[in-house]
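Could you have a look at this structure, given as structure tokens, before my questions?
The complex appears here minus one protein chain, its other protein chains still in place.
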Amino acid sequence: MGIETSTLDRSAIHGEEMVLNIGPQHPSTHGVLRLQVLTDGEIVTKITPYIGYLHRCFEKHCENVTYEQVIPYTDRCDYVASMNNNFGYAVAMEELMGIEVPEKVHHIRVIVAELNRIASHHLAIGTFGLDVGAFTPFLYCFRDRERILDLFELLCGARLLYNYIWVGGVSHDFPIGFVEKVYEFLDYFEPKIQEYNDLLTFNKIFIERTADVGVLPADVAISYGVSGPNLRGSGVKWDLRKNEPYSIYNKFEFDIPIGTGAMGTVGDCWDRYYVRIRELEESVKITRQALDQMPREGDVHAALPKKIRPPKGHVYSRTETPRGDLGFYIISDGKPKPFRLKLRSPAFTALSCIDEIARGWMIADVIAILGSLDIVLGEIDR
Amino acid sequence: MELLLQKFSEVSFLSGIPSALLFVFAATLIAVSLFMFVAVNAIVAVYAERKISAFMQDRLGPMGQGVGLHAGKWGLLQTVADAIKLLIKEDIIPSLADRKLFILAPFILFIGAFIVFVGIPFNQHILVADFNIGVFYIIAMSSIGVIGIILAGYGSNNKWALYGAMRSAAQIISYEIPLALSLLTVIMLVGSLKMQDIIIAQHGLIWGILPNWFIFNNPFTFIAFFIFFISGVAEVNRTPFDLPEAESELVAGFHTEYSGMRWAFFFLAEYANMFIVAAMSAILFLGGWQSPIPGYMDSPAWGLFWFMGKAIFLIFVMMWFRWTFPRLRTDQLMQMCWKYFLPISFINILGVGLWDLWLN
Amino acid sequence: MGADIIFWMVVALTVGSAFLVVLSQNLIYSAMALLFTFMGVAGLYVFMMADFIAATQIVIYVGGILVLIIFGIMLTQRIRDVRISHTSMQRGIGGVVVALIFLGLIRMIRTSPWHLESSPEIEGTVAGIGKLLMVEYLLPFEVTSVLLLAALMGAAMLSRRGD
Partner (left out) sequence: MTEDPSADGWHYVIAHMDYREIVDYINRNFNELYSPDTREEPAAVLRVSPKDWTELAYFLRDDENLVFDSMMCITGIDYGIEDENLGVAYNLHSMTHHHKLEVRIDVPKSKPMIPSVEKIWRMADWFEREIYDMYGITFEGHRDHRRILLPEDWVGFPLRKDYEFPETWHGIVVPKIKEEWE
């Protein structure tokens, strides 16, 4: 594996180097991130990411609150896909406690998680366009994302941090008319994907900027623990919803889009981007099936005591969020508070490989590569 | 200018004033009116850009109901309000910046744009000075602006600004070559550098139906128009060539550290330059103030209308570019210039020469 | 006449900024002052009815050479310490030499038998220059362009040697 020799060979550099700080306040760092970039002219010779500006001691917090109270904190980790984070935590807790949740809860969870995946991919696609200088796709994405946020507002009153999926169920049932509104949204949204393709995906300049740029080979991606659309962009057909189905994902028909190198090399920025576009279609497919199959009547809570006390033991459970494998390592000592709760964030590992794939490219490419990795700093810093 | 002086000398109550004073007065008057034009152009263009971008992005843009604290009907007063805000904004000069250069830079950039307006004919009569070297004068004067950009980048003492300035200088100098070469095709056909000569040469019809504009004159000038216009867009640093101020990479490029009125001067210069590129394309290739139907609607008033109409349309095209295209990368930008535009421009010159030799 | 006032303003600009070029302690300021010197010289050409030369002066010196100079200054040193002092060492001797040249020029101007004649109305110089270049001096013109091409290729070769 070529990954073991990643130290910088300084003798290979000719020109005079300049240290450039991209961030902590910079339009394209997607949060408060600082990249210390060593540049030779426009060419980047080394990137050192500095993170932690948004560190909020998530794991320490969790040790001081009860298991139910952790959920609002998980919202704030990946604030773009809060539902999926709630979902991941609920799945981990249910595995630890051995709870079976009602059929209806599974469907509700899948519906909101997939809707939130669409919303999160909207942000990823839009800001990636923004990073390579296309302003309009960003607003198109936000126009459609707005509808999902409206749906969530109808569902749970919040537009960003939902606290909707609870351990053993969801906080409350769908409101009246919600299912019809979701159908309406899906009918509205499906043709819009073509609009993104026309505007951005197959734009010549966009392809020039992203194809062959920032190639992440599959073995390097796996070694770095890169997951989700970034891993699939490298041509690895790996999706926890399919490969290690949790909840009821094994009941649905959908494909796993992977990067094919259609415009350049497998694993370039364009592939990572296009995987997200295709995942929008897949998410629509899953949502439709879940809506069709959802039992209309039933309880939305498993029978649980008021205070959750999981048995002694530990669990490592992972779910597929829009950014990749979200893992929860929970150790319980039988008390109502977690003894140890570790969140394995997909964006954390995705960012850690930036030096590997962006070195040798230009400053403009570093921004594009960073955008294609779709990081959320709230999750990286926790 | 001469026309104005002549008019002055005809007015009886000015006859006692020495001619030198009159000359200065006339020059000031022209300068002020040109400045007004540039300022109004920027205000209208900013409003148009906002509205156009808004409609392209499926949103409304600046809006307001009635007059009051709102931005006027349809947000019409938005840019006026912005201009007032910029005027009264605190003037910040970074403590480590090179004060003199920092202050000087926006003015040099602006002067480079402003001085060009002297040579642009708005219609048959409105033209400050019809130089013998008209086109060449405009090319020469627009090259002053680069210095302003470099100084802004250097004087800010900011790495982003420096990168922006270096990109900008490289870009402007490179694209000046295909720009000038495509302009040469027109000059070869006209045989004069005078602006009015160039426009008058485009009078009449060609191929029976089309107006005799140079864009329709022959296939080579047709290509030359596009090279000229695209290079012009690159010259004024607009998307997809806005690398010097690429907000996602370089924060704001060479004007990162500027705010308030100084920043407004950069903006004035940008919109003035946009107008210049649009106007020059209209004059050289689209017949300037000539009516599209030769012989009809070609009074001076109509001339102004046609000229402004063509220029505004081309400005709209630039805005259209900006809100639909992503941005190129530095090396791709240079590659486009040196590997595609430059050879095509040379072929164009050869082609126009041969075309002119054999067919006319 | 208004033109006179402007003439003396242009002269003042040229000479004043030329002084700044020489006396400024900061290289980049010198380069900056050079901009105004070039502009002033272009203005002087205009007064000599050489409009084409004036525009050429601006295109080549301002748009080309000055940008190159500023680039050179900015890229040779680190950005932080571009303020390289170029304080002249032998001010005394330099002053004497300059004074001598100045006096010599004055003497030459005063003693030369200038024959004055009213200038004819010059109608542009572009056509004349074009004809001269393309007809009478075609060979020198072409030789110069070949020389420039050779220089260009040589520069490209030298700068790419490292690769």
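We call the chains A, B and C, going by the order they appear; numbering starts again at 1 in every chain.
Criterion: contacts are C-beta pairs under 8 Å (C-beta built on N, C-alpha and C of every residue); 3 or more make two chains touch, one makes a residue touch a chain.
All of these numbers come straight from a predicted model, not from anything done at the bench.
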Contacts of the unshown chain among the visible ones are A
Missing-chain contact, candidates A:Ser171, A:Ser223 or A:Gln293, resolves to A:Ser223
Missing-chain contact, candidates A:Gly88, A:Gly169 or A:Gly235, resolves to A:Gly235
Hidden partner sits against subunit A at residues 3-4, 6-7, 51-52, 55, 57, 59-60, 63-66, 69, 95, 218-220, 222-225, 232, 235-238, 242-243, 256, 258, 313-316, 318, 325, 327, 329, 331, 340, 342, 344, 348-349, 352-353, 356, 381-382
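The definition used in the following text is that only the chains that are shown with their structure count from here on.
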At the largest C-alpha centroid distance from subunit A we find chain C
Subunit A to subunit B, mean C-alpha position gap in Å, rounds to 45
Whole-angstrom distance, CA centroid of subunit A to CA centroid of subunit C, is 61
Subunit A touches at least 2 other chains through residues 18
Touching at least 2 other chains, the residues of subunit B are 159
Per the touch rule, the subunit B residues reaching subunit A in their complex are 53, 56-59, 159, 163, 239-240, 242-243, 246-251, 322-332
Subunit C residues touching subunit B in their complex are 1-5, 28-29, 32, 35, 51-52, 55-56, 58-59, 62-64, 66-67, 70-71, 74, 79, 82, 123-126
Counting only contacts in the complex, subunit B reaches subunit C at residues 19-24, 27, 98, 100-101, 104, 108, 131-133, 136-137, 139-141, 143-144, 146-147, 150-151, 154, 157, 159, 162, 166, 169, 173, 176, 193
